[in-house]
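Missing here: one protein chain of the complex. Every other protein chain is in place.
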Amino acid sequence: MRDVAIIGIGMTRFGELWESSIRDLCVEAALACFNDAGIDRLDSITIGSMSSGLFTGQEHLASLVPDYLGRRNVPAVRVESACASGGQAVRTAFLEVASGMSDVVLAIGVEKMTDVSGGEATYALATAADQDYEAFHGVTFPGLYAMMARAHMERFGTTRDQLAQVAVKNHENGSHNPHAQFPFTVTRKQVINSVMIADPLTLLDCSPITDGAAAVLVAPAEMARELQRGPLTVITGIGHATDTISIAHRADLLHLDAIELASSRALGMAGKSIEDIDFAEVHDCFTIAEILVLESMGVVPAGQGGPATLDGLTALDGDFPVNPSGGLKSKGHPVGATGVAQICEAVTQLRGAAGDRQIPNARIALTQNMGGSGGSSVVHIVEAR
Amino acid sequence: MVGIVGYGTQIPRYRIRVEDIASVWGADAPSYKRGLNLNEKSVPGPDEDTATLSVNAARNALLRAGIDPQLIGAVYVGSESHPYAVKPTGTIVSEALGACPRVHTADLEFACKAGTEGLFIALHEVQSGVITHALAIGADTSQGAPGDALEYSAAAGAAAFIVGSEDLIAELLTTDVYMTDTADFWRREHTPYPEHGGRFTGVPAYFRHVTGAAKAIMDRAEMAPEDFDYCIFHQPNGKFPVQVARKLGFTEEQWAPGLLSPTLGNTYSGSSPMGLAATLDVANPGAHILLVSYGSGAGSDAFIFRTTERLTDVRDRAPHTRTQLDEYRVHIPYGTYAKFRRKILKAE
Partner (left out) sequence: MQVPRFWREIPRYYRLEAAACVQCDALHFPPRKICPSCGANAFETVRLSGRGALTTFTIIRTPPSGFTDQAPYAVGIVELDEGVRLMAQITDCDVDTLKTGDRMIAKFRRIREEGRTGVIMYGYKFVPDVGV
């Protein structure tokens, strides 16, 4: 396998982008990415979108996207793994380059969620769950994570304040991110007092409904060396794993096996351990999710995610900064775009271009993207060389 | 020989008091309570209907019958509030119990006597020998128009009876009927609430048919009121069944165990069947029971049963009717009641 580098990144702002259709979002992110890369060549496209069909009625992005990128005849494929679709798009692009099948591949993640009503969006998101044995009963995604939150609070004594701190930290970071949907700070009290969505999770515990797209261009590291002026950013590890789709079937409701396996496989491939990681972008679809991910990846022991967050371990100036971009919570969560946007943040940090949210001496990043309630997860290790 | 092998009921958890309905409409609660001998009625939850009450009652009947559901050769569900105008409730019940596919299934309607109608057909069908077991259910979640007298009594509940010719808990001695075309209470298609003839629903309707059927069956069986241990009459309120019982010569000791309406309301097709179930919960073996239903439109089905030794062996296998009525209850205010009964609908 060849070494694979990221030679360009680009994204739209994340938010309620009424003027932009799904194809507009893809084009905007891709243009920004090509401008950043400074090259024109494109061999192949991978597209991550959870459900363009349910949100916009549009399938066959594999034809629409190359068409509207002005790249008629370029091969493209859409990959799907619910909220991990973006990470899968990057992984698929990596595989094409690493195998030698293609040289320059564009991975785009996109979701256009605001054309449908809130109830329809909730329904579409719930298609990531077991339709016949979870969604059939009227459970929503906040509901699934809320059940995990309650169990976590009962088993480990995790508190409402600790959960809320995840949102506070991520908003603090996101307030320095020009692409963020909600670039403002919040207090723990505001989080706890916001409207209850599914006990015990409130509105501010939950990532929002967002439009947006993000794109990365990958190429063999050799080609990148010849092209690039700045530091080389290389994908050195990828890990991917699945778990039961239904949370009732998990071996341990509070341990995300898919995340543990995906991260250990990625770290193993990169020849690194979790202690070597300088910062991580993780999938905080809900505050409790960030805590479960930290514990499942072994960043902290089981049950310690809450106290560690409250103590500042994962703050920008902490020992293990998490979600410097603002995470899904503050930056927004256009579902299919998220996994790609995490890579964009990783590269931005590794280049030293993150402005007020820059992590000093950032050399090795971990991005963790997951689908649904943890039924799938893909982890990337990105390093500056 | 034919009779009841198992029985079961299901009463929803919710109740609303007469005074909580009266206060909304500015009516005089004490006079409703006195006049109708009603204190409160059952209210089905938003996720309950005739089909769900029927299934849950039938499952209790199966617990007492102790038979393989595949032995059930017929299922009859009598109601005036079937969930669909066209699509049988009976097949939902047959599937839920595991009686499909070799089970004759039909939905019945005859105002409040659709339950006993099913029982009548089931008993005689088993008697004919064409099937070994049948299930008859009377279940309703009927409504009264807001502010109308019927709103105080229209309640929800189900009673299910599995009949057969072996392992009986109550043997059927005989049946009789009394029918005429009398429009005392009706509901036209596509209308949500029934209309009724006010005082016309009394003497020419309820009393004429109940008395007619009771006298006919006692004649046929050569029995008099004092030969019975218990009597159950259709219970549209707490007044009528007591009045007709007294008129026919029965005593309070005979009607009290089966009189549920003062705290249950009128469960329509479930009414006299539930009274029978409550009576079976307390009757000793060898007891003679008279059951006379009434359905507006109009008619009465009458049955005489005699309980067996097996009754006391099995009756504790499922919840007793009075236990559900007295212990499984939560009172709700009129607003919640109106929402549960879809008298008001959330704007979409």
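Note that the chains are named A and B in the order they appear, and that numbering of residues resets to 1 at the start of each chain.
By definition in this document, a contact is a pair of C-beta atoms (placed from the backbone, for glycine too) under 8 Å apart; a residue touches a chain by one contact, two chains touch by 3 or more.
Quantities reported herein were computed from a predicted structural model and do not represent experimental measurements.
Peer 1: Omitted chain: which shown chains does it touch?
Peer 2: A, B
Peer 1: Using the touch definition from the top, which of A:Ala126, A:Ala167 or A:Ala221 touches the missing chain?
Peer 2: A:Ala126
Peer 1: For the full complex, which residue in B:Asp47, B:Asp181, B:Glu222 or B:Glu253 touches the chain that was left out?
Peer 2: B:Asp47
Peer 1: Identify the residue among A:Val139, A:Ala262 or A:Met297 that touches the chain left out of the display.
Peer 2: The one listed residue touching the chain not shown is A:Val139.
Peer 1: List the chain B residues touching the unshown chain?
Peer 2: 13, 45-49, 51-52, 55-56, 59, 83-84, 92, 95-96, 98, 319, 323-324, 327-328, 330, 345-346, 348
Peer 1: For chain A, which residues touch the unseen chain?
Peer 2: With respect to the unshown chain, the touching residues of chain A are 117-120, 122-123, 126, 132-140, 142-143, 146-148, 150-151, 154, 195-201, 246-249, 253.
In the analysis below, only the chains that are shown with their structure count from here on.
Peer 1: Any idea how many Å lie between the Cα centroids of chain A and chain B?
Peer 2: Spacing between the chain centres: roughly 59 Å.
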